[in-house]
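Heads up, one of the protein chains got dropped from this complex, but the rest are sitting where they should.
Naming follows writing order (A and B), and every chain is counted from residue 1.
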Amino acid sequence: MSVTPELPIIPKLKANAILNLLARGQRIDKRRLDEYREITIKTGYVPNAEGSAYVKLGNTQVLAGVKLEVGQPYADAPNEGVLIVNAEFIPAASPSFEPGPPDENAIELARIIDRSLREPRVIETNKLAIIPGKKVWIIWLDIYVLDHDGNLIDACMLASMTALMSTRIPAIDVNKETGEVTIKREETQGLLPISRLVTTVSVYKIGNYLVVDPNQEEEALSSARLSITVTEEGLIAGLQKAGLDHLTETEIEKAIELALNNAPKLITAIREAAKDIRAKEGINSEGG
Amino acid sequence: MSKLLVENRAMVFPGDVIAEGNNFEIATPYLKRIGNRVVATVIGLVTIEKDDRTTKLGLIPLEGCYYPKVGDLVIGIVIDIGVTSWLVDIRAPFPAVLNASDYLGKPYNPSEELSKYLNIGDVILAKIAQFDRGRDPLLTVQEKGLGKVVEGVLIEIKPSRVPRVVGRRKSMLSMLQEETRCQIVVGNNGRILLRCPDPEREAIAILAIKKIEREAHTQGLTERIKEFIIEQKIKRGLIGSGGGKGET
Partner (left out) sequence: MGVAAEKEKPKLIDEKGLRVDGRRPDELRPIDMEVGVLKNADGSALVKYGNTWVLAAVYGPREAVPKHMTLPDRAVLRCRYRMLSFSTHERKSPAPSRREIELSKVIREALEPAVLTELYPRTTIDIFIEVLNAHGGTRTAGVTAAALALADAGIPMRDLVAGVAVGKVDGIIVLDINENEDMYGEADMPVAAMPGLGRITLLQLNGVLTPEEFRVALKLALQGIKRIYDMQKEVLRHKYAVVEE
């Protein structure tokens, strides 16, 4: 069952201060309404992962990692690799996160990222068959929220995209007789084929104002959210409205505009962060 | 510029715009001002009362749960026995509390078993003494006629239809009692208690109440119900086919 959440109580004085600033086009941390916090991306953060990225967005910290395994393809796509996305809001990240299986928020986040990667065919899964119809690469993308200070979706999307960009496919041995595949993780056969970059821009409605990248206090004050997936070509590749309130058609229009304006900066940040690893593997970071 | 978009007694549905403009007094939580409009939020009948200065808009809901109000008469069923009080189901989203001291009319000695006075399943007639948003409703039986109910028949209707069973200035209820010779107590929570002289009249009274419940949204209801009762009485041989008055 999905249940109306208990919203964190923001002292009225603070709420009013935030709203009064928004009315003047400002934020509590001096940003403009359409401005992101400082983004730090560390690529290849976890040595044992095939690909990984740590992202710090303001004080929000997340870690995404990719492990590759050999497995069976889906019956309806026998020659394609398989992507599986999971997200976990670990209890260390916020007093409001509890141990246990992912709740609806973590599941929603993982599914938004999954769809954002799947629909625009970000990963060229058709190049990931090992033995067509029998053995393909399974891409496990796991995302952990380490510290929650707002805008988790965008932070997790940045980390996911960068982790995938930096993922190396391990070398394998295929036994010709048995068809058995052995992974040799100490060697690599190249980078995960990526066709295009995507990012999300989540737009939050606070009072009658639309802002991007809220911190936790601003997020607690917001009544609705629209997460917009944008490709490097400026296409819309996913949408998800959430929150207790509505959006008007005009607000949606404005949100799309905010997303299209902000996406190039975020995509550049991902590209920059993955540049070294992709250059080392002899592939430019423009994509596949 | 203010304008009314429906007539008195019009049936409305959630989202229907009742009026535009701000020169209206809204006398119900079921009408909501959204921007320049007055919007219906439940299925119900609009009431419009105009006087020289204001136009007062109301809405009688046709569906919905019973929500307690201080002063309401309710018929409750004891569902739990505590140390110093009973818990009573009144068909509201909250159970009601009846304190032993209120029921007994004197300070209560906790060494006594409360079940001696009221046990689980017992029916009580009570009034809502206190209710605010923070605490469960508190009942009182400290008025004449209130307390444990030991005889009669209990029926339930939708709480939203109670106003029609009572009628304007109790017109429907008086007619029902007069025509069926039943004593009828209508709880605001949609529970109704009948004490009737014989099973035939009891059956007629119940049929009539159920008919009011079904047809609560229609007009000319009191007359139709009266005719219905007379027909039923003739059918059951309680009166001759000559007319309704002067029942013997």
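Keep this in mind: a contact is a pair of C-beta atoms (placed from the backbone, for glycine too) under 8 Å apart; a residue touches a chain by one contact, two chains touch by 3 or more.
The structure displayed is predicted, hence computed values, not measured ones.
Student: Which one, B:Asn8, B:Thr84 or B:Thr218, makes contact with the chain that was left out?
Tutor: B:Thr218
Student: Sort through B:Glu49, B:Glu63 or B:Asp198 and give me the one touching the missing partner chain.
Tutor: Of all options in B:Glu49, B:Glu63 or B:Asp198, contact with the hidden chain holds for B:Glu63.
Student: Identify the residue among A:Thr182, A:Asn208 or A:Thr248 that touches the chain left out of the display.
Tutor: Going through A:Thr182, A:Asn208 or A:Thr248 one by one, A:Thr248 is the residue touching the chain not shown.
Student: Using the touch definition up top, pick the residue from A:Asp34, A:Glu108 or A:Glu124 that touches the left-out chain.
Tutor: With A:Asp34, A:Glu108 or A:Glu124 as choices, the missing chain is touched by A:Glu108.
Student: Just checking the interface: what residues of chain B touch the absent partner chain?
Tutor: Residues 11, 13-17, 29-30, 32, 34, 39, 41-43, 61-65, 67, 93-95, 133-134, 160, 214-215, 217-218 of chain B touch the chain absent from view.
Student: I need the residue numbers on chain A that touch the omitted chain, in ascending order.
Tutor: Chain A touches the chain not shown through residues 1-4, 6, 74, 76-77, 80, 104-105, 107-108, 110-111, 115, 118-120, 125-126, 226, 229, 231, 234-249, 252-253, 256, 260.
Following the convention adopted for this analysis, only the chains that are shown with their structure count from here on.
Student: Which whole number of Å gives the spacing of the CA centres of chain A and chain B?
Tutor: A distance of 55 Å separates the two centres.
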